[in-house]
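For reference, the structure I am asking about is given below.
Here the complex is missing a single protein chain, while all its other protein chains stay put.
For clarity, chains are labelled A and B in written order, and residue numbers in each chain start from 1.
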Amino acid sequence: MQFSGSHILSVQQFERDDVERIFSVADRMQPYAHRRRVTGVLDGAILGSMFFEPSTRTRVSFGSAFNLLGGEVRETTGFENSAIAKGESLYDTARVLSGYSDVIAMRHPEVGSVGEFAAASRVPVINGGDGSNEHPSQALLDLYTIRSEIAASGRTIDQLRIAMVGDLRYGRTVHSLCKLLCAFKGVQIVLVAPQALQMPPEIVESLRSTGHKVLESDRLEESIAHVDIVYSTRIQEERFSSQEEADLYRGRFRLNQSIYTHHCEPNTVIMHPLPRDSREHARELDDDLNDNPNLAIFRQADNGILVRMALFALILDVVDQVDKHARDVNWYTGGRF
Amino acid sequence: MQFSGSHILSVQQFERDDVERIFSVADRMQPYAHRRRVTGVLDGAILGSMFFEPSTRTRVSFGSAFNLLGGEVRETTGFENSAIAKGESLYDTARVLSGYSDVIAMRHPEVGSVGEFAAASRVPVINGGDGSNEHPSQALLDLYTIRSEIAASGRTIDQLRIAMVGDLRYGRTVHSLCKLLCAFKGVQIVLVAPQALQMPPEIVESLRSTGHKVLESDRLEESIAHVDIVYSTRIQEERFSSQEEADLYRGRFRLNQSIYTHHCEPNTVIMHPLPRDSREHARELDDDLNDNPNLAIFRQADNGILVRMALFALILDVVDQVDKHARDVNWYTGGRF
Partner (left out) sequence: MQFSGSHILSVQQFERDDVERIFSVADRMQPYAHRRRVTGVLDGAILGSMFFEPSTRTRVSFGSAFNLLGGEVRETTGFENSAIAKGESLYDTARVLSGYSDVIAMRHPEVGSVGEFAAASRVPVINGGDGSNEHPSQALLDLYTIRSEIAASGRTIDQLRIAMVGDLRYGRTVHSLCKLLCAFKGVQIVLVAPQALQMPPEIVESLRSTGHKVLESDRLEESIAHVDIVYSTRIQEERFSSQEEADLYRGRFRLNQSIYTHHCEPNTVIMHPLPRDSREHARELDDDLNDNPNLAIFRQADNGILVRMALFALILDVVDQVDKHARDVNWYTGGRF
C-alpha cells in the first residue's frame, strides 16, 4: 500500500510487505523511543488525539509517540459534552476537527465510526479502536513483539507456534492478530478457551485456508507445552451463559510461575494486551511471573511507541528525514531499556 | 487600539481600523494554517487554556492556533472540581494561574466572569465565551469569512447584504456580528426569525442608527432572495413560549438545496456558527447542501485558526517576526486546502 496520506483503519488493509515495512521503520525508531537520540522531524506538526471513550495507555502512547517525533498533541477526551451530543453528525465533526491538525488518532465506542469519520476528514486518521471492531496499532504492536521476542532463538513469524488463551470470542486483539497472521506462512495456533468463548469460526476458517494449523482446546496446561508464545487475555465471568459454566472454568486459564515451569519449553514468551486484572478473582497472569524474564508484557507495551512512531512517520512521509533532524539526548536517562 | 498586551474581551473594543488590522494579520497566517510553512515565533511561550464550560471546537482551535505559532498549551477543563468550587475568588484564581502562562484563553458560564478574571490577570486574556455575553473571536471569524467569501464577486463588507436566520434573540454569535457590522457602512440586514425569537430591539436600533438598513421577517424564502450571505443559526424548540408557537414555526427556517436553488441568487454564501444539528427534528441546514460549493461552514471553522493566530500574534506583538522564524513544511500535507 501507499502509506503517504493514508488512513490506518483496519489490519485488513495490510499486505505482508506493508507489515514488514512498518516493522522495519519501527526498528529504526528504537534510538528515539529508548531515549538515546532526539528527533525534531515533525517539529510544528499537530496530532489531533480524539478519544471519545476512556483510554489511558493507548491515548498516552499515541501522544508520546508523536512527541518523540517532535510534534505537538491537541487532545479531546470524553463524549457526553461534545458537539456530537448536540446532534452534530460525524461528517461535520470530521470536517471541522480535521482542519485543526495534521493527523488524527481516534477512538470511538461505535463500530465503523472511525471509518465514517475518516471518510470526511481532510487529514489521515488512525483508528485507535472503534468498539468491538478494529484496533490495528494494537495488532501491529503484538505481532512486532512476537517478531522481536523470538528473534533471539532464531525464529520468525513464519513457522510461529502460538497459544492464544482466554476470551477468544469477544477479544478484539486476538481477532486482529489472527487476521494479521494470515499474511504469514506455516503458523501453528492453539486456541485455548472455554467452549462458549472460543474463536469465531470464520476467523478459524480463514487461518486454515491460509494453510495455518489450528487446534482448539479448553485445557491450558497441555496447550502451552510446545509453543513460542503464550498470548493470554482477560476473561470476564459475565461473558459466560450460565453460572454453572463460569464455575466449571473458573481459574482454569490462569497462568502462574509453577504452571509455566512445569509445562512450557524454556524461553516461552508470555504476552498480554493489558491491562491484566490483578484482583484475586481474576489474575489471568499471576504476579509471581513478574520476575520471569520471558514475561514480555511491558516490552509489548513499550513496542506500542515504536509501532505508532512508525505509522506516523509513514503516513506523514518523513521516514527518511527522521535521522537528519536528530541529536543525542542531553539529560539523565539511567538504564531504562 | 493598542493590541500589545491587551485583553480581548468584547467586540465593542474594536474600531473599524482594529478589525481591518486583525484581518490583515489573519491573511498573513494562511501559509502556516494551510501547512505550507511552519513558524517557531512563539517557541517557548505558553498558552493557558481554561475552559470552565465544555467546548471542543473553540478550545482545540485556540490551542492549535497557538501551536501553529510555535507555542505550548497547558489546558484546564471542567468546573466542578476546581478551586473555584472550594470558594476561591476569581481574583485569586486569576492571580495564581496568570503566573503559569504568557497568555490565557478562557471560557466561563457566567456573564462578565472573563472580564473579572482579566482585571486580576497579569497576562493578556482572550474571552472564549462568557455565558450569553460575548465571544469576540467567533464574531471576528464570522466577519472574516464574510469578507473572504464575497471578495471573489468583488464585494466588500461595506454594502454587504446579509440574512440572519433562526434564533436571533438568544444567539450570542449574531448579536456580536451585528455589533461588529456597526463599524462598517451601508449594510442591508434581513432578520429572519419567529416573532418570539427576533433580534433584541436595542441591537436593531444600533444598526439603524449607524445607517444600516434592517428588515424583520418571519418568512425564509423571500428573505434570502437578494443577499450575499445567509447566516443560519440553530433554533431550540424549548425557546418557544408555547407548543402552539413551536408547531407554527417548525421547519419554516430550514434551508435545503431545493430552497436554495429556487430562491437564492447564484453564489449566495451559506454560513453557520456550528455545530449544526443534523437530527431529523432540527436540520437548520440540510445535509443535501454538503456538495454546494457555497456552503462555507467548514471554511468558516477553518478561519477560526487564522483569526486566533492573528489575535495571539497581535497581543504578544510578534506579527513582524512570524515570517523570520519560518521554514517550509517537511511532511506530507496532501491537498487539504
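Note that in this section contacts are C-beta pairs under 8 Å (C-beta built on N, C-alpha and C of every residue); 3 or more make two chains touch, one makes a residue touch a chain.
The shown structure was predicted, so the numbers you read here are calculated from the model rather than taken from an experiment.
Across B:95, B:155, B:185 or B:263, the residue that sits in touch with the chain not pictured is B:95.
Contact with the undisplayed chain is limited, among B:15, B:43 or B:323, to B:43. Between the chain not shown and the residues A:48, A:70, A:99 or A:136, the one that touches is A:70.
Even with one chain removed from view, chain B keeps its contact list with that chain: residues 4-5, 41-46, 48, 72, 74-76, 81-83, 86-89, 91-93, 95-97, 99-102, 122-123, 315-318, 321. For chain A, the residues touching the absent chain in the complete assembly are 35, 38-40, 54, 56-57, 59-61, 63-64, 67-68, 70, 72-73, 75, 274-279, 282, 287, 290, 298, 301-302, 305, 329-334, 336.
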